[in-house]
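Single-structure report; data block below.
Only a portion of the chains appears, each positioned as in the full assembly.
The letters A, B and C name the chains in turn, as written, and every chain counts its residues from 1.
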Amino acid sequence: MGWLGPEEWSALMLSLRVSFWATVVSLPFGVFVAYALARWRFPGRPILNGLVHLPLILPPVVTGYLLLMTFGTQGPVGSLLAQVGIVFAFRWTGAALAAGIMAFPLMVRAIRLSIEAVDPKLEQAGATLGAPRPLVFLTVTLPMILPGIIAGGILGFAKAMGEFGATITFVSNIPGQTQTLPSAVYAFLQVPGGEPAALRLVIVSIVVAMGALLLSEVVGRRAAARVAGT
Amino acid sequence: RASADEVLVFAAASLKTALDRIAAEFGAASGHEVTVSYAGSSVLARQIQLGAPAHLFLSANREWMDVLEADGRIDPGTRVDLLGNSLVLIGGPNADPVETMGPGFDLMARLGGGRLAMALVDAVPAGIYGKAALEHFGLWAKVKDSVAQTDNVRAALALVASGAAPLGIVYASDAMAEGRVQVIGRFPAGSHPPIVYPAAAIVNGPAAALEFLAFLQGDAAQDVFLEQGFTLPGE
Amino acid sequence: MSLSVKLSHRLPDMELDVAFDAPPGVTVLFGRSGSGKTTIVNAVAGLLRPDAGRVAVGDWVLFDTERGRWLPPHRRRLGYIFQEGRLFPHLTVRQNLAYGGWFAPRGAHRENRDKVVEMLGIGHLLDRRPALLSGGEKQRVAIGRALLASPQLILADEPLAALDDARKAEILPYFERLRDEVSVPILYVTHSAAEVARLATSVVALQDGKAVRHGPAAEVLSDPAVAPAGVRAVGAVLQARVHAHHADGLTELEAGGDHLFLPRIPHRPGETVRIRIAAQEVILANRKPDGLSALNVLQGTVLGIRSGEGPGAIVSVQTRAGMILARITRRSSEALGLRQGMKCHAVIKTVAIAPEDIGGRVIDT
């Protein structure tokens, strides 16, 4: 794309990579947490629920700061993980972590709503046919909530594509490594006359996210039709 | 005395501590009420461009003031360079001081594979000045791939404070109150373009705005700024 | 294997409190709408945890509040046919049918899928999803799904209610076969007296959550005190051998030397069949009648007369073919002077022995 400079191009590719992995890795956790919140009654439930929503409520900068304190090289979790070779600080993986955490509440909510819409009577039917709980989940619940998972995943992806505050605070902006599209947009907006360049990048991210949304509509509708049984 | 007026000031966020105190003093002394909206200079400048009801603008850099001047949104006669600042190299609590900040300084060795935290080097003033200083000493080319850029200088400070980055370049005023970092070197004034915080009144403002602008240049106000680590322009 | 059930459970509006032993075969839960039938079945399935009780199949205890035992539903090896189908909407009919098989233990007895599919007439639906099925089609698939799960215990909650008579007549023998061949206990809820009479080994009559009567089918059903529609279902079951098929469309059966005519049935000569003769279809005469359109007249001896509060009486008559029940009015009984030990004739219309009352196989008793 001659339209984008090499640095912008690499920011786009990085944003895609970050958002993709943020979504893919956090989705299973999202499904698990959504299921726990939807179907189980346990003492820590309100706390878990609150925790999940925290990134939504907090200004992103605060989330980024908390991430830095926790997952930074000196942070309690970060230093532990560093011993097994997992480093987030200043890596694209950190950007993915930040994006994933910011997108998490959105995914969980979408998936949770779709789980709550599954008639427990069908799950009971699965149990009477000999399927243990986890397999009932895999064979009945999961396929039925697929549209919700797809919707939640794409929503998370879109959110991850737009995430900025937490990412830059946590992993800063290193061209080629952690400089995502929104960071680039932000940088352009800081200097007088940077608007056209920013606009160009904004259009790129809109196109990408809209593409994802359209895709999710199509895939989601097909999945829903499958579930509705037509 | 003229009736009490309300003055709305748009100011760079880094001025908050000092300006809050000065505005309170001015309010007590004059009877006018000063309200300050703190945000990034670029945001404020755009808002003023698009008709924000501000009366005074305190910018963290010259470019945005120039833009407003060109647009005719400020009264050029009132524009002053209100404050200055200096650039420092910071490190963790155990970092050794730099003996001579100059071309011979082996910044890469001091980073030891870690990152140098700075504000965005092409967009945010502190980053722009820092990059200029490093270029001045011929260090930029070597270090540029090790720089971690943040959206504002406070975030760069936080990277060093949290230990994520061993070194960072920030304003002296920022480094002052953070216990987890220490200044290990100072960039001489000549190594980068002068760091200036210009101030000006927006066109068609109330007289009280000019009064406050004058008050900002008075001794009482200047003392507060100095106390917060700012310098006076031209120093 | 027999099923033993003992349950008590408080519902907002009702106190459920039943205990019964279901001998091998089909135990029918019978009772008015809202009397607690589905609740009992759910408790046996483990979908409802009753306040107290014990359920066991043979020695295998499914739950027992006293001993704190509780098997989750998936370990109870059930074949539960739900009142509302509950097909998996995201799976095709084929996959719905296969579902139970995915979890059945290795080596479990498996029904032949193709046979079940053919019996239920759902072969042409295999690749559809449930949303596109009609009400009866759904229920047939649900039956198939339960049967193919290699169950140790079959629970059927009004499985045939949504089906047409012809289809019912096709599927009933299958339940009979299950009852007769497999030693799996079957707990069966129905409102249909014909189904009760045809299938039930024993009957539990429920009222407001209590078992008001419980015992062998014929006994419970011939009890006029069992309110809901029971009386119409009283009938006797005879074993007979197919003797010949006649050109005029009739089949001649032979039982203990007596001959019975009924509309053509598909069994081959020499095969043994089980026929139910509803008590209300039988007319008694005190001398051999002639000039009647009824072809079947069996001679016998009155074994007993049992009358309830209503105008009717159930007369049991021992014939060479077996015991036959007749439901007549007390007035007729008196008019004919019936009493125990008396000789009499039972008149049965040929066409009154309908296909749905003919079982293909015989209980091995």
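List of remarks:
We adopt the following convention: a residue touches a chain if its C-beta (ideal position, glycine included) is under 8 Å from a C-beta of that chain, and two chains touch if they have at least 3 such contacts.
Given the structure is predicted, the values throughout are model-derived calculations rather than measurements.
Protein chain copy numbers over the entire complex amount to A x2, B x1, C x2, going by this structure file.
Keep this in mind: only the chains that are shown with their structure count from here on.
Chain-level centrality, scored on Cα centres against the all-protein Cα centre, points to A. Chain centres here are Cα averages; for chain B and chain C they lie 90 Å apart. Centre-to-centre separation of chain A and chain B, using mean CA positions: 35 Å. Each chain gets one centre point, the mean of its Cα atoms, and the points for chain A and chain C are 56 Å apart. Multi-chain contact residues of chain A, defined as those touching 2 or more other chains: none present.
Contact of a single residue of chain B with at least two other chains is seen at no position. Residue ranges on chain A touching chain B, taken from their complex, read 61, 64-65, 68-69, 72-75, 89-90, 164-165, 168-169, 171-174, 178, 183, 186-192, 194.
Partner chain C is touched in their complex by these residues of chain A: 121-122, 124-133, 135-136, 139-140, 143-144, 226-230.
Within the complex, the chain C residues that touch chain A are 45-47, 72-80, 82, 84, 86, 88-91, 99-100, 102-104, 129-132, 145-146, 149, 155.
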